[in-house]
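Missing here is one protein chain; the remaining ones are kept as they sit in the complex.
Per-chain numbering from 1; labels A and B assigned in written order.
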Amino acid sequence: MRFKFPLLAIGLEVAMIVLFAKFVRYETYPQVPQQGNITRPTAMDRFLPLYPLFQDVHVMIFVGFGFLMTFLKKYGFGGVGFNLLLAALGLQWGTLVQGLLHSWGQAFAIGIENMINADFSTATVLISLGAVLGKTSPIQMLIMTILEITVFAGNEYLVGNIFMASDIGASMTIHAFGAYFGLAVAGVLYRSGLRKGHWNEESVYHSDLFAMIGTIFLWVFWPSFNSAIAEPGDAQYRAIVNTYFSLAACVITAFALSSLVQHRGKLDMVHIQNATLAGGVAVGTCADMEIQPFASMVIGSAAGMVSVLGYKFLSPLLATKLRIQDTCGVHYLHGLPGVMGGLASIVAIAMNVPSKSSMAMQAAALGSSVGTAVAGGLITGLILRIPIWDQAPDEYCYDDAIYWKVPKHRELDDQFPALEDHTQQKPEV
Amino acid sequence: MRFKFPLLAIGLEVAMIVLFAKFVRYETYPQVPQQGNITRPTAMDRFLPLYPLFQDVHVMIFVGFGFLMTFLKKYGFGGVGFNLLLAALGLQWGTLVQGLLHSWGQAFAIGIENMINADFSTATVLISLGAVLGKTSPIQMLIMTILEITVFAGNEYLVGNIFMASDIGASMTIHAFGAYFGLAVAGVLYRSGLRKGHWNEESVYHSDLFAMIGTIFLWVFWPSFNSAIAEPGDAQYRAIVNTYFSLAACVITAFALSSLVQHRGKLDMVHIQNATLAGGVAVGTCADMEIQPFASMVIGSAAGMVSVLGYKFLSPLLATKLRIQDTCGVHYLHGLPGVMGGLASIVAIAMNVPSKSSMAMQAAALGSSVGTAVAGGLITGLILRIPIWDQAPDEYCYDDAIYWKVPKHRELDDQFPALEDHTQQKPEV
Partner (left out) sequence: MRFKFPLLAIGLEVAMIVLFAKFVRYETYPQVPQQGNITRPTAMDRFLPLYPLFQDVHVMIFVGFGFLMTFLKKYGFGGVGFNLLLAALGLQWGTLVQGLLHSWGQAFAIGIENMINADFSTATVLISLGAVLGKTSPIQMLIMTILEITVFAGNEYLVGNIFMASDIGASMTIHAFGAYFGLAVAGVLYRSGLRKGHWNEESVYHSDLFAMIGTIFLWVFWPSFNSAIAEPGDAQYRAIVNTYFSLAACVITAFALSSLVQHRGKLDMVHIQNATLAGGVAVGTCADMEIQPFASMVIGSAAGMVSVLGYKFLSPLLATKLRIQDTCGVHYLHGLPGVMGGLASIVAIAMNVPSKSSMAMQAAALGSSVGTAVAGGLITGLILRIPIWDQAPDEYCYDDAIYWKVPKHRELDDQFPALEDHTQQKPEV
């Protein structure tokens, strides 16, 4: 950590600045002579109406994902801090890669869609981060950011421009992609020393409440996520309405199933923090279609159930059989609900809901998203496994103390030890 | 809790889906031939300009109310979690009941006003929840949600469509209604075992800070609450401006009074968390009227004072004389300021501020709101008192451990006991 991380970070930022200087411009409009009352349109005419939706997405990325990852008792700094770092890097790189892909390598202008898509591209990385949270070094995370967004942009181009598939809320291209990419990385980075769990891999009461800040902001602004880049007009309207009701239904079934599968019917915070959001993921692909509000609620209800059941029954299997340690359970918040979203769009088209896409193209988009995610994740995992990136030893996983200066609690140390285990001297990397 | 709660929740969600399938549609516009530059209006043309205000209200409901109720040291999961559950159910039921009332039982379309009003309708339940927080089971809360929103929609129809009264910020129909409904329920569910207080009914330092997240987001977005469904144009503008200044004035007097009534002049977090918001409630009814900014500040200042004085002096009286245990003190944040809002509108009309309503109709609206709230609350309370809804015994009130799996703190248990009292074995329902 001593010099590798800062030098890599500064090197990446210098590269971003050079590439931005070469390729990124402001939007401008041709100077047409102004006649009568007709004024020249400005970049802001299209910008301002979507800006509130962009800001909702922006809050989701930085507040929502950030605080959702503060649930671990000793990894709150890393949760919200590394989320900020990766998203800040990712939005620069995402702007570039996506812009260059769509401009065929020419210089391009920044519109509100570019900013929304840049934020979107970071979401894939943050989802994958959830799978490896607490087990990777800052250097590994920076490398993953660059690699994942590159693969993501390629798959998104394939899905949107070659297959011409529908995926307005990005259930497939962001959620399923980010989850399976992260799971593949986690699989390659499997730590046998953690197969029986880790004493730090748990929450405390207050860390669960910090995580709820993330959950609630994600929940509230998800309709903006699913509609931000929808076609203006009725399609965008439907994307908001469908997501609103899907999420509401999802909350009810997530609570019900959480109680149903738990010992003595108690609710589990892991489910409430995560499964209540699955409805936003699962309705994403068909959010802008005319599926009717009740169908959104069916999708949301099913997603809430699948997500809770996944956390309860698949999660242990994945860890023991497939040797994939998924810290935040992104498979059940993003992976399975993302696949559900793709399948729901196929069912919708089969039921004659109007769409510009076809069942085959939707299936191709789903296959491509999962396939490139797994392939990209495996390659990324192998690169991250090279033992020069300052990985933490097993015993310092899920602990901020290895990468962060944590408060000393000085004279209170013996009275407030929950925050740092003072019985062992920790070597530092 | 074992099966009753999940089955009731799933049953309710199935009912919602069936009713939505039958009655709820998208907005559409007749396909008029497009001539020249005139484009067909879309649902989004009216939707998008109000969507940011809707999102502000949405944040208030889920973040604001949710975190405001995390102030209890051991009931944070329940505060923010049950808030999410009830609001998610309530917005579906509110959409239906309000939509059907206004369409005379016909199928209806979802516009932005429907979504804003659906969120509004949940606010009544969340206010009432504040009165019974920590003393009711999830099953009781679900039943209360359904019953209260039904009564609320009836009273709102009466006030708005029969009396044609003004109540743009819903001081009477939401705040006073929700408070007195909740107080009536709390009165019927009176627990004599808690008459001397409960060891869990208190905050710790950090839980008070979590509650401030709720307070501040409510405070910041209240101008949107009071203006979201105002008539576009000057009325909506005034609703924002008046609320902005009323809240600012309210903060000053709430701080001043809190210091004045406390031992040694110290500030009390209960007052700061709640009374600083009373100005938003009290200015609600006349928020869109031409009362001038200074009059908003008079209303806000008075509300801040009344609220603090209520918390300090009325609260103990209510508990001992009327046997109403009001956990969050909703009487002083919503009840009294809501009544003040109604009275302020009568005074304003008396002073010749232009209004479509009359003094008599405003008085009728106030009486109707308080009256139906008390009647509805009493009946709801009697239903909730039937001893089959898994109420917690007195000793497990205000404690998440009875309905939630709480972190075990394993090896830290003896060092960090504030979060769970480990000296007693808790039986579970």
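Here is the rule we go by: contacts are C-beta pairs under 8 Å (C-beta built on N, C-alpha and C of every residue); 3 or more make two chains touch, one makes a residue touch a chain.
Computed from a predicted structure; not experimentally measured.
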- Could you tell me which of B:K4, B:R25, B:R191 or B:H206 touches the chain that is not displayed? B:H206
- Message: Given that one chain is not shown, which residue among B:L101, B:I252 or B:V347 touches it?
- Response: B:I252
- Query: Out of A:L68, A:V97 or A:M115, which is the one that touches the chain we can't see?
  - Reply: A:M115
- Query: Any idea which of A:Q92, A:S307, A:S368 or A:Q391 touches the chain not displayed?
  - Reply: A:Q92
- In the whole complex, what residues of chain B lie against the chain that is missing from view? 49, 52-53, 56, 73, 199, 202-206, 208-209, 212-213, 216-217, 219-221, 224, 232-234, 236-238, 240-241, 244-245, 247-253, 255-257, 259-260, 262-269, 272, 276, 290, 292-294, 297-298, 301, 416-418
- When the complex is taken as a whole, what residues of chain A touch the one chain not shown? 1-3, 5-7, 9-10, 12-13, 16-18, 20-21, 24-28, 42-45, 47-48, 51-52, 55, 58-59, 62-63, 66-67, 70, 76-77, 80-81, 84-85, 88-89, 91-92, 110, 115, 138, 206, 210, 213, 403-412, 415-416, 419-420, 428-429
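Here, only the chains that are shown with their structure count from here on.
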- Message: Can you work out the whole-Å distance between the CA centroids of chain A and chain B?
- Response: 32
